[in-house]
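Removed: one protein chain of the complex. Kept in place: all other protein chains.
All chains are identified by letter, namely A, B and C, in their written order; residue positions are counted from 1 within each chain.
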Amino acid sequence: MTETHHQPMDDVELGPGSPSSTIESRGRRVNRQHVPVLATLTLLALMYGLGVVNYEGFSDIQVVLNIFVDNAFLLVVAVGMTFVILTGGIDLSVGAVVALTTTLAATLLHAGWPAGVVLPLMLILGTTLGLSMGAIIHYFRIEPFIATLAGMFLARGLALLINRNSIPIDNGFWVTIAQQRLRFDRGVFISTSVIIALVVVLIAAAVLIWTRFGRCVYAIGGNADSALLMGLPVARTRIAVYGISGFCASLGGVLYSFYTLSGYSLHGNGLELDAIAAVVIGGVLLAGGSGYLFGTVLGVLVLGLIQTILNFQGTLSSWWTRIVVGVLLFAFIVLQRVVTGKRAVTGTR
Amino acid sequence: DDSGDAGGSGDDQITIGFAQVGAESGWRTANTKSIQESAKEAGVELKFSDAQGKQENQIKAIRSFITQRVDVIAFSPVVESGWDTVLKEAQDAEIPVILTDRAIDSTDETLYESFIGSDFVLEGKKAGEWLVDEYQDQSDPVNIVELQGTPGAAPANDRKAGFAEVIAAEPKFKVIASQTGQFTRTDGKQVMETFLKSHDDIDVLYAHNDDMGLGAIEAIEAAGLTPGKDIEIITVDAVKDGMTALSEGKINFIVECSPLLGPQLMDLAKKVAAGESVEKRVLTEETTFTPEQAKEALPERKY
Amino acid sequence: MSDDAPVLEMTGIRKVFPGVVALDGVDLRLRAGEVHALMGENGAGKSTLIKVLTGVYEIDGGTVSLAGTPVRFSGPLQAQQAGVSTVYQEVNLCPNLSVAENILLGREPRRLGRIRWGETRRRARELLKRLDLDLDVSAPLDTYSIAIQQMVAIARAVDIDAKVLILDEPTSSLDASEVAQLFAVIRRLRDQGVAIVFVSHFLDQVYEIADRMTVLRNGRLVGEYRTAELPQMQLVTRMIGKELATLETLEQADRAPTAQIERGRPLLRAEGLGRRGGIESFDLSIHGGEIVGLAGLLGSGRTELARLLFGADRADRGRLQVDGEAVALRTPRAAMSRGIAFSSENRRTEGVVGELSVRDNIILALQASRGWMRPVSRRRADELVDRYVKALDIRPADPDRRVRDLSGGNQQKVLLARWLITEPRLFIVDEPTRGIDVGAKTEIQRLMAELADGGMAVLFVSAELEEVLRLSHKIEILRDRRLVEELENTDAVDADRIMQTIAGGAAS
């Protein structure tokens, strides 16, 4: 069922001549599990090189940093999505939760609530929504796709109900964070959101690799029934995973509101698809149980890079833009397949 | 941080980075085309980016234009709020910004040089004024149904608000149903079908754009009624198809919202790049059409 | 071994599935330090009883008490926490995780909340060593055969500090030496005072290890007995509810009519066939009417060999002939068109399609070989399905029931029926009697023998050496993924002789 396997990284025993390799081919397999990620990385570098060669100013470091600046919120959302997808689920509500977060935050800030209250409130709201969807999915055995679709309707509906117009945010704290730039030499900079996003990535990666909870996430994705029979806390984990996704979505929403300094019920439209695409491009199996968080980061970068290239190209009409996005995506995924030498999902063991 | 000291490259050709909303309607495509063509004519290099309706994509594009050090950045904001951060970056990089078609609600007016485009509220008002005028002799209630644009989009909000403001003056005007038709023909048709079933006393239809109006016409015809007679129709935009219908009397009144900003934009951009001061608000030249005017204007309608 | 207060007591257990009363009024009493066998035919309700006990299913009636206090577990997690550790029937592990993780999942050694991977692997290796297994514990579980996975599951359960250890058919695909290892562990635990529930269809094993047994029939309690007081024949009678006259006759009569078939042109002939990382090049020919047995230890490559002949995996060297004609079997489909059938040892993931009905599962292979445009008519399907449901005694005999709701043994029968209706010329069966009860097992063995008499060739893979010996005309012996010897199954051949070769004695 699953084709790629992941292996917790451990510095202690992966070295050559590891005593555990009873059969020689096994020693090599450990590395083989990293192949998809390595391949993605290589292809990413290749694509970047392509941009540098073709476009003036592409080699500017700021171009790379901008990808992070512009996609910090997507990265955070995708991290949450990774947890969900690793259990074999899916969360369609994230885009709408982003919208709800920005709208509600903007409204409350506008009404004069202090940032110190609004910010945690938003995170709690997202997490709660996520947890409730998780509970419905787990206890009532509703397909995640449908439960989170309803969540999407709900969140966006609420956002629309609160205010259908876009609301500017002028709260001091918000504005400061939004416009705070960490500058390095030669004028290049990143935003606070990038730091937040990277911290989230690191924590999430550590959780997945080094905690029982993280391993249980993988186990559920491998085979939920077995996980249950093995005595793992399936209910808790599955619900928590949606909670995490909800948390990440609302944090993503907060970053989004830093990014645009506004709240709007149509923000983050289609963001869920971007997040899913990023996760899957990064090598996580939609069926669950396999993939790395690092892959997700790469996936986000791939999407960001594609868009950067388009912006640098600057001559494409609207429709060619779409077609080229499709073609680049296609080229990337197929090359990824070729490099990793994976065979068809259907009909392989 | 002023190491990369801004655009303004020595040669005479200027580069404009233009971040378009998307290609969501014929109107928008005409707008894009106008800008592309007039850039070519004006000898301006155009960097074009399509945001596919997403604000974040537009911000990314603007940021990318900044790194590419274009001379002028122009864009049609997807929404009103949320541009301060990136526009400040542009300001820091000393790249002037021009807004087209839609405004932003920033309090800091120095962030952009000029805004060129239509006034949606005014459009709504024009529509309302015609209606008031049309029904001035009548004292019976006038039942209006409204087809709104995409919920939350500025043209939808403003056209609704402007219209509402004007007709509020007279209590005989009653909006008995108002739903979104998503700016598309199909939705316009389907929503109208339902309106016709649930209300049999509709006098006037106000659609936020031509396309929804055109869809509604089909629904009205299928119900065995005559559009323009049994139900009077007001729309906004004046695209070619709408004008045709207007000239055939199926629509009664169209408020123009012109997409042909290209030439005006190029003029502005050149001035701005040269450091000249320009007007903060440039209105596009727009008018309104009655069936007779439509018949005249139709032959030279480009879009 | 004493009659003191039971650690665990179940009384009057009732469990109803839609349309089936799976358990009704069943009692089970476990005492500390005993091995208690749970006996019954396929579908008798053994696995259900275990699942009801550990909270996988809700109980519809009856009580459970642990050390005198009534309990009702909400699930395996809670059961484990209360000291009831279980290996469920069929391997229930996560194929995507490493062996080490599968053993220690949920109990990984930690420091400051961070899993210590080195330590985890070390402990996993240690646990496996107790079962005399040396695996690469960082390899993903699904690189190993079902038998190994079963051992891993056992290692996992044994590691849990438990008062009660439940093993549901743990030995169904283990061979003699693994079973011996397992028993050694069981005895050690028993002596430490653990109460052990053991389910198996191998009567010899039961008599070897169990102190006491509870017999179920059709979801009802037949009785509880001391093993020493219930002779094997009586046990069988209790299980099936009638005298089994045929069993004895079969034990004797079904010995293979040793090798008197004509060996003309072989039906299938492999020369130097092999696959990297799977099995080394081997030569093998199979004739019509012949039963060829594969013997070997766990992981010796029997399954790999069988899969090559069916095109389930692709050979990367060597030649294959069917009816003297060179063929390349790239897909199962190609093999099927040559009249070859294959029933996998891994019935849960590669065998039955759980969501589909018994009928659909049975006609699946036949239908696949006809293509979708030529459906098997409903009447024909019903006819075939009815015949095999009867012939193999699939219970419940309801073709519309979802296969996943069948008991393990009955699923296996469905799988066999699927292939039998295609009337193959060569039937490759990998562990066909896994989890099948005594009655049905002899039935299947007889069926194989009969079909071979009718001209069908059979490649018979089984971990149970006796079975191979009893049926085969010719035995191929594998060791370390290499075919090391071919033996005619004459009277001179016996288990010891084969074990010698398998163990790597002087024979090769």
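Of note:
Everything that follows uses one rule, which is that a contact is a pair of C-beta atoms (placed from the backbone, for glycine too) under 8 Å apart; a residue touches a chain by one contact, two chains touch by 3 or more.
One rule holds for everything that comes next: contacts and distances are computed from a predicted model.
A chain of the complex is left out here; the name its UniProt entry carries, from "Dihydroorotate dehydrogenase B (NAD(+)), electron transfer subunit", "2-oxoglutarate ferredoxin oxidoreductase subunit alpha", "ABC transporter permease" or "Monovalent cation/H+ antiporter subunit A", is "ABC transporter permease". By the touch rule given at the top, the unshown chain touches A, B, C in the complete complex. Checked against the full complex, the candidates B:32, B:49 or B:247 give a single residue touching the omitted chain, namely B:32. Against the chain not shown here, chain A presents residues 1, 136, 138-143, 145-147, 149-151, 153-154, 156-158, 160-161, 164, 223-225, 228-229, 234, 273, 276-277, 280-281, 285-286, 317-327, 329-330, 333-334, 337, 342-349. Remark: the residues of chain C touching the chain excluded from display are 17-18, 47, 51, 55-58, 60, 75, 88-90, 310, 312, 331-333, 336, 342, 344, 348-356, 360, 363-365, 367-376, 400, 404-408, 411, 418. On the side of chain B, the interface with the absent chain consists of residues 23-26, 28-30, 32-33, 148, 151, 177-180, 182-187, 189-191, 193-195, 197-198, 200, 211, 214-215, 218, 222-224, 241, using the contact rule stated above.
One rule holds for everything that comes next: only the chains that are shown with their structure count from here on.
Inter-chain centre distance (chain A to chain B, centres taken as mean C-alpha positions): 35 Å.
Note: centroid distance chain B to chain C, computed from Cα atoms, is 71 Å.
Chain A and chain C have Cα centroids separated by 42 Å.
None of the residues of chain B touches two or more other chains. For chain C in complex with chain A, the residues that touch the partner chain are 56, 75-77, 79-80, 86, 88, 91-98, 101-102, 105-106, 108, 110, 113-115, 117-118, 121, 125, 134-140, 142-143, 156, 277, 349-350. Every residue of chain B that touches chain A in the complex is listed here, in rising order: 1-4, 17, 20, 22-23, 29, 32, 46-50, 52-57, 59-61, 63-65, 67-69, 79-85, 88, 105-107, 150-153, 157.
Those residues of chain A lying in contact with chain C across their complex are 1-2, 5-8, 10, 12-13, 20-23, 25-26, 29-30, 206, 209-212, 215-216, 218-219, 221-223, 225-234, 289-290, 349.
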